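Missing here: one protein chain of the complex. Every other protein chain is in place.
Chain IDs A, B and C follow the sequence of writing; residue 1 opens each chain.
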Amino acid sequence: MHYGNLRRSLWLLLEPKARTKRGLSWLNICLLLLIVMATLTAIIETEPLIVRGRQHIFSGLQYVFGTVFAVEYVARLWVAAEVPGDEGPWAKRWRFVRSPSAIIDLIVVLAAFAPLIAGDVASLRMLRLVRILGLARLGKLSAAVHGISAAVYSRRFELGVTAGIAIMFMVFGATLLYWIEGEVQPDQFGSIPRAMWWAVVTMTTIGYGDAYPITAAGRFAAAFIALSGVGLIAMPTGILAAAFSDAMQSHHHGPHGEDVDLD
Amino acid sequence: MHYGNLRRSLWLLLEPKARTKRGLSWLNICLLLLIVMATLTAIIETEPLIVRGRQHIFSGLQYVFGTVFAVEYVARLWVAAEVPGDEGPWAKRWRFVRSPSAIIDLIVVLAAFAPLIAGDVASLRMLRLVRILGLARLGKLSAAVHGISAAVYSRRFELGVTAGIAIMFMVFGATLLYWIEGEVQPDQFGSIPRAMWWAVVTMTTIGYGDAYPITAAGRFAAAFIALSGVGLIAMPTGILAAAFSDAMQSHHHGPHGEDVDLD
Amino acid sequence: MHYGNLRRSLWLLLEPKARTKRGLSWLNICLLLLIVMATLTAIIETEPLIVRGRQHIFSGLQYVFGTVFAVEYVARLWVAAEVPGDEGPWAKRWRFVRSPSAIIDLIVVLAAFAPLIAGDVASLRMLRLVRILGLARLGKLSAAVHGISAAVYSRRFELGVTAGIAIMFMVFGATLLYWIEGEVQPDQFGSIPRAMWWAVVTMTTIGYGDAYPITAAGRFAAAFIALSGVGLIAMPTGILAAAFSDAMQSHHHGPHGEDVDLD
Partner (left out) sequence: MHYGNLRRSLWLLLEPKARTKRGLSWLNICLLLLIVMATLTAIIETEPLIVRGRQHIFSGLQYVFGTVFAVEYVARLWVAAEVPGDEGPWAKRWRFVRSPSAIIDLIVVLAAFAPLIAGDVASLRMLRLVRILGLARLGKLSAAVHGISAAVYSRRFELGVTAGIAIMFMVFGATLLYWIEGEVQPDQFGSIPRAMWWAVVTMTTIGYGDAYPITAAGRFAAAFIALSGVGLIAMPTGILAAAFSDAMQSHHHGPHGEDVDLD
């Protein structure tokens, strides 16, 4: 039974949902750190000033990370037979292969071994970040992730209406500036889609400075749109604040408050 | 009675308030999608890089949308006789024609058939967006729209006072910068109205970069105004957050939670 | 007794606190509108493109507004004798003359009649805005003004600590960027006071674009400061939201909720 025991132990280490204790297993923590390091490497790798003359280091690292994640993929495929259920081991494995997270893992592994096809394919390694997101749903942060999701979900209609109002204000503002400044600054306001860029940059209060009205009428209209942009930020913030206040009160002070974070 | 039945059925399909079931009828959902498509077409149509060489497609689309909305207008005019009341059918229709939404619809239809009078008239098609807003008040989003309106309305005086304080800070800041930087940068700060543009762009934290103080005294004053701009955003956000927290608690958890959306 | 009656009637019209009914008297509403108009005139008057060739209109308007406010000042001086108290009428009037609002009124009146001494003195007319603020404390908005003041006052220590933390982050950020970018961009980061301008513009998320780091180390440090700027806005907003939620609940739903706005 040695072989079965090994598979079962590995499954308990790899599958967070199978753990009886809270928190992540040491193996998953190692994999989490490896994902962060592989992501950082993939980010740094795109910078020519750093990579120049050190291509062999980065391609070496890429192969190392790729091999580790390939081994992990094969291991997960093997231990998938331990998933509870009536199906045979290969049916369970085929179910694992078709799961979205396994597909992402496979793409990431293949991307690691595709250095010959440069550029865009290499960026697929960023997909690993989705794995971090998936693991964060499990450990100590699970209560927080659940609370935030519940708060946002409970106000999805209010947030949707706010987003709708914001989009209408943007279309309205872009149309207005297109009328007023369209002929003065055709590059920036010569069409509603062009003026939309200005509207987004203004109502989110970013204000790059690549597009702004220069006529008195345009500035007057833009000031009105800009001030309503304060509302664009104040409305969802207010809705979320109310949602967090309501949703988390039960979480923090409610009957389930005591069984959080017991690991 | 075939003719009266048809008119009644069409009225039930077209008039959301007449429906006994929740949500919008299939006809109104189709019209909603058509309004979104017509608006998107009207937006894209203004971009010369897209339209060039395809004028016939866009003018064709415009006639198609115009015809559909014209048919809809005539249909609504016809079924307006089904509105409950003691008046005769033509009195009810005349009432419909004078209603604000019908006037907007008529303008939109006429704008669709006015391609010879270019530019500004074409932009009237944007008015269709008002129709989307009107329909959003009915379907699943009605509770959210009602909650947001009620929250904003309940704090209209507080928001008004905040807006008043913000305007005063802007006038004060603009006057200050006009004193300090008026002679150094006459184009940007040479008058209070000019400095007002800077004040709006600064206090909304947009900061295009077309106007900013360059003297030490001006920067000192501007830093003070800029930091008070944080309050300009924090105050209405805080007021709205408190309003949403109060107003929606009764909506989400209160005794009236179940009787929403029955109109 | 005709003379005494007239003085009493005028006092009831001019002094909002003497009114038995809610809201402002018709005379005070007229004066409020005059203050708004005089302020707008004073703002527009500084714009050479509008004033050029119309100086006589604006100086005429200025004399008209000045005369009205001078008459108002004399009237208030006269009716000050109606203030309840044991003092003689001239003692009451002397008390009125020394009150801050009367001093501001006198400065505004004198500024209106000082067109020969141009520029800065003319801008003293902006002080009229303080009058609007004073009147807003009385009419329908009084409950809102009181609620906002109470909320801000109840959290003055928390807001003060937040402001202190923000200032420390700014000094810290400015020192950091002065170390890193001081020699690369001496004009923008060559001293801590210069780097402070960058820190204020960054942490308030204005971002004019006149000063930003260009080295990798500087951008890394600036990204850290910029992200903490989100907290600079989130902290006071959260504190104010909590304060408004607490302070206004008693106002909106409390035992005094029913006696608001009865005029």
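One rule holds for everything that comes next: a residue touches a chain if its C-beta (ideal position, glycine included) is under 8 Å from a C-beta of that chain, and two chains touch if they have at least 3 such contacts.
Not measured: the values here are computed from a predicted model.
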For this session: Determine which one of B:Gly66, B:Gly147, B:Gly190 or B:Gly209 touches the chain that has been left out.
Result: B:Gly209
Exercise. Which residue from C:Ser25, C:Thr41 or C:Thr175 sits in contact with the chain not drawn here?
Worked result: C:Thr175
For this session: Consider the whole complex, including the chain that is not shown, and state which of A:Val68, A:Val83 or A:Ile148 touches that chain.
Result: A:Ile148
Exercise. Since one chain has been left out of the picture, which residues of subunit C touch it in the full complex?
Worked result: 154-155, 157-158, 160-162, 164, 168, 171-172, 175, 178-179, 190-194, 196, 202, 205-209, 212, 216, 219, 223, 226-227, 229-231, 233-235, 237-239, 241-242, 245-246
For this session: By the contact definition given up top, give the residues of subunit B that touch the hidden chain.
Result: 205-209, 237-238, 241, 245
Exercise. When the complex is taken as a whole, what residues of subunit A touch the one chain not shown?
Worked result: 39, 42-44, 46-50, 120, 123, 126, 129, 132-133, 136, 140-141, 143-145, 147-148, 151, 166, 193, 196-197, 200-201, 204-210, 232-233, 236-245, 248-249, 252-253
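Note that in this section only the chains that are shown with their structure count from here on.
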For this session: Superimpose the Cα trace of subunit B on the Cα trace of subunit C, which carries the same sequence, then give the rotation angle to the nearest 5°.
Result: 90
Seminar exercise, completed: Using C-alpha atoms only, the most centrally placed chain is B
Exercise. Hey, which one of A-C or B-C is the same interface as A-B, over half the contact pairs lining up?
Worked result: B-C
Seminar exercise, completed: When centres are defined as mean Cα positions, the distance from subunit B to subunit C in whole Å is 31
Exercise. Just curious, how far off is subunit C from subunit A if you go by their C-alpha centres, in Å?
Worked result: 44
Problem set entry | Set of subunit B residues in contact with two or more other chains | 193, 196, 205-209, 233, 237-239, 241-242, 245
